[in-house]
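One protein chain is absent from this view; the other protein chains keep their places.
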Amino acid sequence: MSLLAVRGLTRRFGGLTAVDAVSFDVHESSIKAVIGPNGAGKSTLFNLITGFDRADEGSVTFDGAALVGKRPDAIVRAGLARTFQNTELFEDLTALDNVRIAADVGHPGGFLRSAVRFRLASGERDGAARAAYLLRLTGIDGFADTLARDLPHGTRRLLEIARALATAPRLMLLDEPAAGLNGAETRTLIDALYRIRDEGVALVVVEHDMGLVMEVAEEIVVLDRGAKIAEGPPLLIQKDRAVIEAYLGEECGDDGC
Amino acid sequence: MTRAAAALLVAVCLPVVGCSSADTGADEGAEPYRIGAVLSLTGSYAGLGIPEKQAIDLEVARINEAGGINGREIEVIYEDDATDAAKAQAAAVRLIDEEGVLAIIGASGTGHTVAMRSDAERAGVPIVSMAGGSVITDDFSEWVFQTPWPNRIVIPFVLKQMAAAGRTNVALISDTGGYGVDGRDYVLAHAQEAGVTLVADETFNAGDTDMSSQLTKIRAADPDAVLIWAAGKEAAIIARNARQLNMQQPLYGGSGIARQEFIDGAAEAAEGVRLGTGRILVPEAFGEGTEAYAVATDFIARFEAEYGAKPDIFAGHAYDAIGLIADALGRIEGDVTSEALRDALEETDGWVGIDGTFTYSPSDHNGLTEDEMVLYVIEGGTWRLDD
Amino acid sequence: MSSVKRIRLFITPYLGLIAAALAVAAVPLVTPDRYVLKVLVYVGVNVIVIAGLALLFGHAGQISMGHAAFVGIGAYTSAYLVKTLDAPWLVGVLAATVLAAAGGLVLALPALRLRGHYLAMATLGFSEIMYVVFREARAITGGNDGLGGIPYPEVAGLKIDTPVGVYLLVWGVALLTLLLVLNILRSRPGRAMRALQATENGALACGIDTVGLKIRTFALSAALAGLAGALYAHGVGFISPSTFGLDQSVIYMAIVVVGGAGSLAGPTLAAVVLTLLPYADALVPGLSKDTIAVMQDWEADIYGLAMIAVVIFAPAGIGGLLKRIRLRGAGEVRS
Partner (left out) sequence: MDAAEFFQYVIAGLKSGSIYALVALGFTMVYGATGIINFAQGEFFMLGGVLAVWFHGLGLPLPVAGIAAVAATALIGIAFERVALRRQRSASPLVLVIITIGGSMVMKSLARHLFGPDELSLPEFTPGPSVDVAGVAVERQALWVWGLTIVAVLLLAWLYRRTKLGRAMRACSISHDAARLMGIDTARVAMVSFGIAAALGALAGFAVTPLTQTSWDAGAAIGVKGFAAAILGGLGNPVATVIGGLVLGLLESLSVAFVSSTYKDVISLVVLLVVLFVRPQGLFGTAQRGKV
């Protein structure tokens, strides 16, 4: 049985169909990539799955439970985490605290209970320890005490991944994790992705860096103008006629090649 | 947080240092009588507090130049309540505890007077209020006195005047502030007794800029006269709106519209408006040759010489407040204490002031009656006694 | 970890509070002056309101232009229950807190779907409606003339009717409030609020129930306002609608902004200083009568200019300044 099942997902903005009846599956502990030219609907697809946007049609089933209509935070708590194309970090907090906030998921902490707490509760200490571990896992533990706003670009992306991991997800959707990263940073990222997968977390990656996609993805979904035009292992996708046309069309554009 | 605490400590301790050294510095020998005054010198009642302060300054200077009382001068310590009840209350406590005043004049407003009450009662310091709310003396306190005519006196007078002129179907329009609500209560309570039927009862809020909706409703009820119970610029708007709606009914009002600003604001619409209040607007009403006439004309002349404008009714309330206290101080035999002053105030008998001739008693701390009321009609931009 | 170190770790965040508590306790020893104590009661009441508003605005990023209305709800509820219905004081205060929280909940449920200026308008509208209710429900509130003779606080048969007693009670509650709020800020809900204020999407991605958090924070800050209102009513003895109007709500917002978003010490300090400001003429020694008269006359100008100046020259507010001082202090220690 698949972990995530997307069926016929559709989203229209006025006359434009941003996501057009897209279906695919993600299996446990696997890495899947979603690619496509700019404006193909990749980010919208992520927003629909994670509850940040509402689908007009279709269903999303995660671990046997329907996700459509649930609020984004509830989806995260159900075990499906995400990152953003434009990082949404807590800029005035340290890297460690960014992760720690996410590590709070699942720990009891109502107002009353917090208000009358006069010593460090065990949950609090666990949260801090777990956050530190995740910074090590993503290879950015050297920046633990740096404010998010002061972090280098690549570290910001890794921090967002660490933060998503802290919610203890079974599946993570990463929106262009390698955008703006240099070669060394990309290498760190790829290593981190493997380690995460090996921890039992499935990954779906939207990415433009084809090198990265071809290396890490076990399967690739290709979107063009909202619709899925191909799905399969990297080697097959590279030879897929529809995919090549879609990309060539974009690259040559109106000006010709 | 540590630094915050240090700063907090400083902020909390600073005033303490200041206050413990504040009550020294009194003169030896003939120490002046210290009287406190809580006035609305700023805020929405500034138009009341400022003439009140002017009148008190004027009278204190006169009394002291004449040698004071029992050879001792009067010193008035002013506090501005900024038209805020909480500030009025704190000011009263400060005057009592730090300045050691014998009595407090004030406040300018009804709510502000009520706010000062419990602290004055507990400390045993008399208050002479210049606010007209009936609650000040109706809800009786042995420590609180009042100089203006409350609605309890003015409303029955005006209603009877309306009935006497054959205007028995009356429409009321009142503000939702203290003055209007208090007045409305008395209109509802006394209408029947005065022989008047209320055919419409409308209200408006301070700050409203147009009352033609309320007046349209009143016009539809077809009253013989409209009674405006309001103060401030809204009263002038009502007069204007009524005229613009071609309403022929005469307009009546009370002390709230006994101000030059009402005539200026309503302009032609003020013509023919009738109002019941004290005699200060036209001193001849006291009757030439009477003591009251002499007192009023003397005050008006001195006030005009000092400030270049005629005193309004609020200046009159303040004249009476300081005058009543001075009169009572002069009658005290033995130690001058707040309690002796209160007893002396209660014994005030036939003291002639601006708002009327005051006779206080242990059960009457207003001391005025309907007899102090006269009906004016506005003509040619000024007040004239109505025949 | 040695036990000494452990104790120090445990105490450090509360040092400010402990110092404040010592200062509070010291005041009645230094002066028995009723006026000073009375003014400090106003300050204590405002500190409680501001602690709640600092949570709501400074940490959760939600504006409220109607907090004075919640203070009013608390004040009238407790005054009515205790004065008119002879309920025990503790019952009155508890009911005031609960009713204000319920009011906050009722307003928050629909209103927190709104953002920024729309939320400002909704809370402002609520404040204006409550003002009319306070004015017109005369059987309960006494209308414009206000409600006087509200009984002093009474706990377990002990009547707190001395100025020092009232002062200590109000400040005791204020310090306790600060302690509880500080604890909240230092644990999960506080972190969630900071996350929400930084970026709502980021907070959602961390699994934070942002809607629930906003609603609960709003209700909590309304409850604290209600508690403050009840203490005000019984401590001062007289309440009237004008104390709970829009002007006061605006002043509360101003205090929090001047104090600095994201800080508790800053707004607390701002509440102390700005509440004392109108009384400065009487509290600062050695001022001449003329100076006092001028200060009273120009008070509103001074207040307004001070607000503008703080925002221009210290946009992070007093809290920001404190943080800078603290960071500099830490830097010196390290080097």
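Letters are used for the chains, namely A, B and C, taken in the order the chains are written, and counting of residues starts over at 1 for each.
The working rule: a residue touches a chain if its C-beta (ideal position, glycine included) is under 8 Å from a C-beta of that chain, and two chains touch if they have at least 3 such contacts.
Worth saying up front: this structure is predicted, and the values here are computed from it rather than measured.
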| item | value |
| --- | --- |
| Among shown chains, those touching the left-out chain | B, C |
| Candidate in contact with the missing chain, chosen from B:72, B:217 or B:302 | B:217 |
| Candidates C:18, C:120 or C:211 - the one touching the absent chain | C:120 |
| Missing-partner contacts on subunit C, residue numbers | 57, 61, 63, 110-111, 113-118, 120-122, 124-126, 128-129, 132, 136, 246-247, 250, 253-254, 257-258, 297-298, 300-301, 303-308, 311-312, 315 |
| In subunit B, positions touching the absent partner | 42, 44, 46-47, 50, 176, 202-210, 212-214, 216-217, 219-220, 232-233, 236-237, 240, 243-246, 261, 264-265, 267-268 |
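By our rule, only the chains that are shown with their structure count from here on.
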| item | value |
| --- | --- |
| Length of the shortest touching-chain route, subunit A through to subunit B | 2 |
| Chain nearest the overall Cα centroid | C |
| Inter-chain centre distance, subunit A versus subunit B - centres from mean C-alpha coordinates, in Å | 72 |
| Approximate Å spacing (C-alpha centroids) for the pair subunit B, subunit C | 35 |
| Sites on subunit B touched by subunit C in the complex | 1-9, 11-22, 41-42, 78, 80, 82, 84-87, 89-90, 93-94, 96-98, 110-111, 114-115, 117-118, 133, 135, 176-178, 181-182 |
| Subunit C - residues contacting subunit B, complex | 13-20, 22-24, 26-27, 30-31, 33-36, 38-40, 42, 135-136, 143-146, 148-149, 236-238, 240, 242-243, 265-266, 268-269, 272-273, 276, 278-279, 282-286, 293, 296-297, 299-300, 322, 325-326, 329 |
| Subunit A partner contacts - residues on subunit C that touch it in the complex | 10, 180-181, 183-184, 187-192, 194-195, 198-199, 201-211, 216, 220, 262 |
